[in-house]
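Left out: one protein chain. Kept in place: all the others.
Coming up: chain A.
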Amino acid sequence: MAGQSDPHISLFSPEEIEFMAEDELVEIVPNMRMDPLNFISGDFGPFFPQIPANVPLWLAMALKKRGKCTIRPPQWMSIENLTHVLEGEREDQGAFQAVPFHYIEISRLLFDHARDDIPDIYMVRSLIEDIRDVRLHKVETNLEKFSATSAVKIAHLSAMEVNVVRPFVVRALQAFYKHDNPVVMSDSDSVTDRQPQTRQPQVPRNAQRQPLKRR
């Protein structure tokens, strides 16, 4: 998406969304002993060789990088489940399948940092890419059916998908809203008062619009 680094256009950067996903728990199998870790974000461990433990993804990746554990890919990342989800996505054009809120970020992080722990990684990877493409295409086609409304509900939309469609959806809904309520709605504020210095152009509008209130 264009302008992803601009916080006014895209609310969260991909890095920030990844940061949130890194708190999701995964199962690791350590190959060393370590005392319990009493973190601010929670208590994890103790760790014993070959005994699986649940830890946040960032911790799993840190241990993995140092060769201290293997990561067990989550259950939903099995070829069986992914095939099932992909079929579901293709069959039902109106709805989304249930996938974890951070499925894109989690799978991406695991592909980058724990590729040797994922059986049939090429297959898994291409399935997830297909699921992602089908879903994004589905969001786009569903957006064509948009109409003037004060709310749009999409079940099972994931974090990254929300972020990708947000600029368009928000502006489209605002445009509809603006046409329904011509008085109250001002132009997208991200443009007009991005900086305090540029606020003057916005002003006469407020003043002039007041008298128009009675339609």
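Structure notes:
Keep in mind that, in the parts below, contacts are C-beta pairs under 8 Å (C-beta built on N, C-alpha and C of every residue); 3 or more make two chains touch, one makes a residue touch a chain; residues count from 1.
Just so we're on the same page, contacts and distances are computed from a predicted model.
Per its UniProt record, the hidden chain corresponds to "GINS subunit domain-containing protein" from the list "Methyltransferase/ nucleic acid binding protein", "Mediator of RNA polymerase II transcription subunit 8", "UreD-domain-containing protein" or "GINS subunit domain-containing protein". For the chain missing from the display, the contacting residue among A:53, A:86, A:99 or A:128 is A:99, taking the whole complex into account. Within chain A, the residues in touch with the undisplayed chain are 11-12, 19-20, 22-25, 34-35, 37, 39-42, 58-59, 62-63, 66, 68, 75-76, 81, 84, 88, 97-100, 149-157, 159, 162, 166, 169-170, 173-174, 177, 180-181, 184-186, 189, 193, 196, 199-200, 202-204, 206-207.
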